[in-house]
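With one protein chain held back, the other chains of the complex are shown just where they sit.
In order of appearance the chains are A and B, and numbering begins at 1 in each one.
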Amino acid sequence: MFNYTFHWNQALKALPQLLDGALVTLQIALLSMVIGLAVAMALTLFRLSGNRILSGFTTAWVEIARNTPALFQIYMAHFGLGSFGIHLSPYTALLVGIAFNNAGYLAENFRGALKAIPETQARAGRSLGMTPLMAFRYIVMPQMLRIAFLPATNQAVWAILMTSLGVTVGMNTDLAGVTQALNAVSFRTFEFFALAAVIYYLIAKAVTLAARLAATRMFRY
Amino acid sequence: MFDTALTLADLGFLAKGAAMTLAVTAVSVLAGTVLGVIFGVVRNQAGPYWSIPLTFLLDVFRSVPLLIQLVLGNAAQSIMKLGWAPFTTSCVVLSLYTAAYCTEIVRGGISSVPLTTRRAARSLGMTWWQDMRYIVAPLATRVSLPSWIGLTLGVMKDSALVLWLGLIELLRASQILVTRLQEPLFILLICGAIYFIISFPIARLGGYLEKRWSPND
């Protein structure tokens, strides 16, 4: 049907380089999730604070994160901040962009989870003499994290997929970046990217599986 | 901030980019939804010989970055000497990507229809097709619509990635202006505002429908 000879050997020989790239990908995804979770928690507390400015800040963050492309958010970090004289490296810009996106989506997950927890739970805590913050910390938050765990796992997979966008701002050390660099010198586009696709797939599945296992160990009730 | 070199012609350029974004989205969502409905029914109704490989294949589309899918799609069409324009390639890849998500939504919608309802329909003498057409489709659509709206918006946002194949959609158009005018923040803010204006109202509508139609209120 077509006369094209696949050269898988060349791609397979580059496997160690690709795997190094995969480590960077995992690192960015992990960091962006850690930052995203911390920020999302802060955004959630802002929303619960009853202060209009703080909860408005949360709403703005969440809506921008959810209603603009992730790539746009990365561009903002990479090019946009340049207007303030802040010039982020591709690595940092990518991390900032994905963390921004994660925080917005996770804060929204937390909001949904909070709705599922009856108000009487916090009330029971208050009637035992807890401060509002204590009731949140020891009663509401653990339940919220459990409900939000599965959506957060999905977000982690998204974070892995989003790391590939770094290549568009010149990132060349993560899996997509390394693949693109190898492609630029070899022109075996299909082989290299197909191999990268397999690695992404395996990472995504591994993360999902690990999260499932962690969930069964963490949530006994 | 209003001291800008941005001209009306530049705004027109951005608008053309936005039109490209919408065109790619419209084609992909349309084709992806048709495919998704077919696959969704197959996943629900066909035996494991069909549904297991299909499920695996569609899962791949959801577990590999879209950017990689676009590059692979483009490489594949060039290997096969199809001579597709970037627009065609982009739409084909995005359609399959959309279909992968849409299948899950359709499947969820169909399985939300209680078996007892369907049995009732069949026991009234309806054929499989009539049951699907008059009972399952209306009920499943109601359940699926909010997620489908979410998917459409997701594809609209993800369509920004087709810039990698050289299509000048909204984000790429903005980037070109940024390079030329050196006003990154201002131009990107306009670009973001356009995305937001398209997405936000529709997202709100989806949220509203979800609330109104949620079975447990």
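A few comments on the model shown:
Here, a contact is a pair of C-beta atoms (placed from the backbone, for glycine too) under 8 Å apart; a residue touches a chain by one contact, two chains touch by 3 or more.
The rule is simple: contacts and distances are computed from a predicted model.
Protein name for the hidden chain, per its UniProt entry and selected from "Aspartyl/glutamyl-tRNA(Asn/Gln) amidotransferase subunit C", "RNHCP domain-containing protein", "Amino acid ABC transporter ATP-binding protein" or "Phosphonate-transporting ATPase": "Amino acid ABC transporter ATP-binding protein". One chain is not displayed; in the complete assembly it touches the shown chains A. Check A:Ala124, A:Ala184 or A:Leu209 against the missing chain and you find that the one touching it is A:Ala124.
Residue A:Met134 is the one among A:Met134, A:Ala181 or A:Ala211 that touches the chain not shown.
The chain not shown here touches chain A at positions 118, 120-121, 123-131, 134, 138-139, 142-143, 146, 219-221.
As a convention for this text, only the chains that are shown with their structure count from here on.
Computed from the mean C-alpha positions, the centre of chain A lies at a distance of 20 Å from the centre of chain B.
Interface residues of chain B facing chain A in the complex, by the touch rule stated above, are 60, 63-69, 71-72, 74-76, 79-81, 153, 157-158, 160-161, 163-164, 171, 174-175, 178, 183-186, 188-189, 191-192, 195-196, 199-200, 203. Residue ranges of chain A in contact with chain B, taken from their complex: 1-2, 4, 63-64, 66-72, 75-76, 79-84, 157, 161-165, 167-168, 176, 179, 189-190, 193-194, 196-197, 200-201, 204-205.
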